[in-house]
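One chain of protein is taken out of this complex; the other chains stay put.
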Amino acid sequence: MRKVSAAISLFVFWVLLSGHFTPFLLTAGAVSAFAVVVFARRLELVDPEGHPVDFSGSALRYWPWLGVEIVKSAWDVSRLIVDPKLPISPTLVRVKPTQVSAVGRVVYANSITLTPGTVTVVAGREEFLVHAITRAGAESLAAGDMDRRVTRFEGTR
Amino acid sequence: MTLAGILAFGLLSLGGVFCVIGAVGLLRMPDFYTRMHAASVIETLGAGLVIAGLIVQAGFTLASAKLVILALLIFFASPTATHALAKVAHESGVEPVARAREGEEAP
Partner (left out) sequence: MIYAPAIVALVVTLALAMARAFLGPTLFDRALAANAIGTVAMLLLAVLEFLTGRPEYTDLALVYGLLNIVGTIAVLKFFRVGDLGQEGTVEEGESR
């Protein structure tokens, strides 16, 4: 099932990138998608990590919230940059991720980094070391709202 | 100019403004770690707004689909690159300034 879905996604990707609808190119795309899935299966890459289609539903709920967070914190960082006094207070903070799977922790670490103002410096199994540009940013991350949302993202497939 | 054209103009110009703000931060910030935060403004809000403006301009075409793929590539790849940079810098002993003051260079 996962292989079929991977092949279909690859074929859609081919069509979007090529933009030509001649029979030859469509056939070549289908053959390429099939060949890639066959090779990926031999390499054992078609697993929940390689083709995480299970997360589509929760991603649709999580991404809009993440987008709003990114805009808010990008605006805060922009205000810091244009402020003549440069009122930054760089802080290193350790947070404990509550996700159980590697995918969940990667999503959490990537979300922290994608949000301007916080960057995951070390992403371990038990603990993340996060550099925040302001003390307030570090404190709001330590409050754990994003952590809870990623855990929910991971849990509801 | 059509309404979509005006919207596209606004998004593109705003995206450009955030790119410049991010680049100014890249120059103004006192040490490597704080500069990283400035660069992520370019990669999120700057890139996002410019691509959104182009998508509005293109309408519902194949070009917009490619632009969406471009945006997804930036949003998935840039945190990975930033994290790799931060991790290697941390392991190589680049110390973050604890309480950065203006005009102070990282040790």
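In this document, chain identifiers A and B correspond to the written order of the chains, with residue numbering beginning at 1 in each.
By our rule, a contact is a pair of C-beta atoms (placed from the backbone, for glycine too) under 8 Å apart; a residue touches a chain by one contact, two chains touch by 3 or more.
Everything quoted here is computed from the prediction, not taken from an experiment.
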item: Residues of subunit B (touch criterion as defined above) contacting the omitted chain; value: 1, 5, 8-9, 12-13, 15-17, 19-20, 22-24, 26-27, 32, 35-36, 39, 42-43, 46-47, 50-51, 53-54, 57-58, 62-63, 66-67, 69-70, 73-74, 77-78, 80-82, 84-85, 88-89, 91-92, 94, 105-106
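The definition used in the following text is that only the chains that are shown with their structure count from here on.
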item: Parts of subunit A lying in touch with subunit B, wherever the complex brings them together; value: 13, 16-17, 19, 70-71, 74-75, 77-78, 80-82, 85-86, 88-90, 92, 109-110, 113-123, 129, 131, 133
item: Subunit B residues within the subunit A interface of the complex; value: 18, 21-22, 24-25, 28-31, 33-34, 36-38, 40-41, 44-45, 48, 62, 65-66, 69, 75-76, 78-80, 82-83, 86-87, 90, 96-100, 102
